[in-house]
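Every protein chain except one is present and positioned as in the full complex.
The chains carry the letters A and B, assigned in the order they are written, with residues numbered from 1 in each.
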Amino acid sequence: MTTLQSNAPTGDIETAWDRHKFDIKVVNPANKRKYTVIVVGTGLAGASAAASLGELGYNVLNFCFQDSARRAHSIAAQGGINAAKNYQGDGDSVYRLFYDTVKGGDFRSREENVYRLAQVSVNIIDQAVAQGVPFAREYGGLLANRSFGGALVSRTFYAAGQTGQQLLLGAYQALARQVHDGKVKLYTRTEMLDVVVHDGHARGIITRNLVTGKVERWAADAVVLATGGYANVFFLSTNAMGCNVTAAWRASKRGAFFANPCYTQIHPTCIPVSGGYQSKLTLMSESLRNDGRVWAPKAEADCWDSDKGRVGRKPTDIPEAERDYFLERRYPTFGNLVPRDVASRAAKHACDEGRGVSYEGRGVYLDFSEAIGRLGRDEVGERYGNLFEMYERITGDSPYETPMRIYPAPHYTMGGLWVDYNLMSNVPGLFVIGEANFSDHGANRLGASALMQGLSDGYFVLPSTIGHYLAKVGVRAKSTDWAEFTEAEEQVRARIDKLLSIKGKRSVDSFHRELGLEMWQHCGMARNKEGLAGLLERIPQIREEFWENVSVPGTSGELNQVLERAGRVADFLEFAECMALDAYTRDESCGGHFREEYQRDDGEAQRDDENFQYVAAWEFTGVGNKPNLHKEALEFRYVKPSQRSYK
Amino acid sequence: MSWLLRFTKSTIGLKVIMALSGLALFGFVIGHMLGNLQIYLGETTLDHYGESLKSNAGLLWIIRATLLGILTAHVVSSVKLVLRSKAARPQGYKQWKSKVSTYASRTMKMSGPIVLAFLVYHLLHFTVGFDSLGLGDTAVSTTIEHCSHVAAGELDCPVYANVIKGFSAPAIVAFYIFAQLLLGMHLGHGAYSMFRTLGLNNPRYDRLARAFATGVAVVIVVGNCSIPLAVLTGVVGG
Partner (left out) sequence: MNLTLHVWRQKGPNDSGAFETIQASGISEHMSFLEMLDFVNEKLESDGKQPIVFEHDCREGICGCCGFMINGQPHGGRPRTTVCQLHMREFSDGEELTLEPWRAAAFPVVKDLMVDRNAFDRIIEAGGYVSVRTGSPQDANALPIEKDHASRAFDAATCIGCGACVAACPNAAGMLFTGAKVTHLGLLPQGEPERYTRVVAMTEQHDAEGFGHCTNHGECSAYCPKGISLDVIARMNADLLKAQFKNRD
């Protein structure tokens, strides 16, 4: 075990980023065109990084597996983006955003990174507006803000319920401009399958063209991964179907450390599963809890009956006295507005008691009848009409007539590849940005902070810090003929051939679903040592069966969606073990990691700062082998750790 | 002028040519109808109107040439666009369902050529004096040679009598009415489309634009159809 260095500047945190930018090396403008940078991913982080690097004069090779750069899953973010602009004059500041983010992360993030994130947040809004991102505005023509996720100030900028879409299109258009100018070469429908490390530095990648199946080598001076999170390890999540851990995991297999994989965020208000065929979960905006009341029936007879495949009485027929408004009961002060993790666990708790009201007993009611009575149907429609429509489209029920059913779902992953203050992993030349790295959210992410981090990394941080690395190493020879390229390509091909040669009986999805269910049950919203121990035994078994009995029809030399999925599921089957081990090892509860053994008397998370105030970074040592743990100690010089309370 | 050439080659440029030439032809159709409606004012008025049109042969031919040029621009652009549209979808759908498009909008490329064919027939029928369809012995010639010269510089054209004879067979009248209905459809969508192609529409007045286009088209159909019907039923010239 080694101790990792964050390389963050010491001294006054408020000037740290500026001092750092001055201290690091800068590439001579005339030399920039001599460097090639690979950027994998075209989401908020990837597209903004590729566009900004192209503008600076670097040659950029940008890859995505979707058919267009505009499809990345950042597009689905609804709520908004935080920025410490203090346009509302309500007392917001960079320091307050920094404070809220460190506290919200349950004291498991790196203070210097978070401070920089808060600082840069204001530039993001300027940048986006200049690009033509149509944020919501007030009648006076100035930008509108709302308060989000229980923040005490209104610092969230938004574009209706489509903020992620608008910001992504802004970055995508900036990228399109660089593609037009020839500074960025964009390769769509191209999936990264390995990182190539030469002389200890990341110098290239191996890709597969998803249309022709061609496996190709790409050499560069640095590699940037902006490949998103791994919530699809649960199979059912609010992530897009294509979201995967492959790029990050293959990098991890080449030596990059995977940090805090057990930190996953569960969003409380998603539409519950309706059957075994379900392919994904749909998020409903958190704002619904502003007026909706969460409850479960008191009588078991009114809950889900698996034999009958339905609930007892209709929710509208259950009298007030026989309903349990469990959030209001347990958290009288915050009521239905408790933070995401608390609300999620309370719903799970009710369902575990057998009081669920949806398919397989997984769901609770979110009731608007009181709000409709208080505000009138029109006002409720004004506030939530779009969401009600979406709910009705998916479930066939109208929330005006009958309570919604909701259940928590995996939504975001705070863990990711370990990076230092420069966003470089422990493999020199391998940078990781956006959700793919572990850096800024600690053990729990606040609402409207994901968009902020992706764009902060891509527009403002990486373009500076990557120059430091490139200037330091200088212009070096590049070749795709290096032995490491040949070796990596052979391994990629061998893996593809192996998958195609099994010709087993089970579909890829059936394995993914099985893994997802195990992960959800034992490494989901709540975990315990025993369950995790069992899970650590179960994962290798599923993996073994996968490699013996998976069915992947077709060939490698054509468009083959099953083969694509098979490769990703195979990586999830390896990664899951690392994630479960991290959860098993972290004997405390913090943020999104809730270990049932470590809770206070009132059922809240019990942190153990003495023993676990560190980043757990795992070094891959072979499939099925126990990875090595490396620690980065966390120091809190400004925001002193305290226990959260929402009573 | 390369920018103009570039513009007129673009699909929107071609559409603008369609819109502007369509506007001119639209104006002509209205003028033509208003002129012909003078039949209701009696034989003398209509004959005088005809004579005044024919009195300046030079001007007449300039107008005819201009109209022909505009018509050619309209037709050539439409042919180019239709070919482009075909090339844009080389393989059609097995099934395709319309949601909002009107019958008129979908049949522009059919109603156009039919109206053009009708126009040729109409010229043969009423100007050259040749009934190529054989729908009855109704062909009349209104070429200048058939007007008798009353005095130097003065013409005496039997326009009124020609119209009565021209519409004396029910088959002819039916054919004219059919053609007018198609023309009405063509103009109805064409006029509405013109607003949009030229970017003159405003969301607030969109319904007004459509109502205007439909209204004028109806007026043209009613006005133009009334003449052969009036002749056939004996309301005029009976």
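In this section, a residue touches a chain if its C-beta (ideal position, glycine included) is under 8 Å from a C-beta of that chain, and two chains touch if they have at least 3 such contacts.
Remember, it's a predicted structure, so these values are computed and weren't measured experimentally.
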Candidates A:66, A:227 or A:260 - the one touching the absent chain: A:66
Hidden-chain contact residue, picked from the options A:544, A:558, A:587 or A:602: A:558
Residue of A:241, A:494 or A:533 touching the missing chain in the full complex: A:241
Touching residues on chain B - with respect to the absent chain: 2-4, 6-7, 10-12, 14-16, 81, 84-85, 87-102, 105-106, 108, 189, 192-193, 195-201, 203, 206
For chain A, residues in touch with the removed chain: 48, 51-52, 55, 66-71, 73, 75-76, 85, 87, 123, 125-132, 134-143, 159-160, 162, 165-166, 169, 172-174, 176-177, 179-180, 188, 211, 238, 240-242, 274-275, 277-280, 282-283, 390, 393-396, 459-460, 463, 503, 505-510, 551-554, 558-559, 561-562
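The criterion applied here is as follows: only the chains that are shown with their structure count from here on.
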Rounded Å distance between chain A and chain B, as computed from the means of their C-alpha atoms: 64
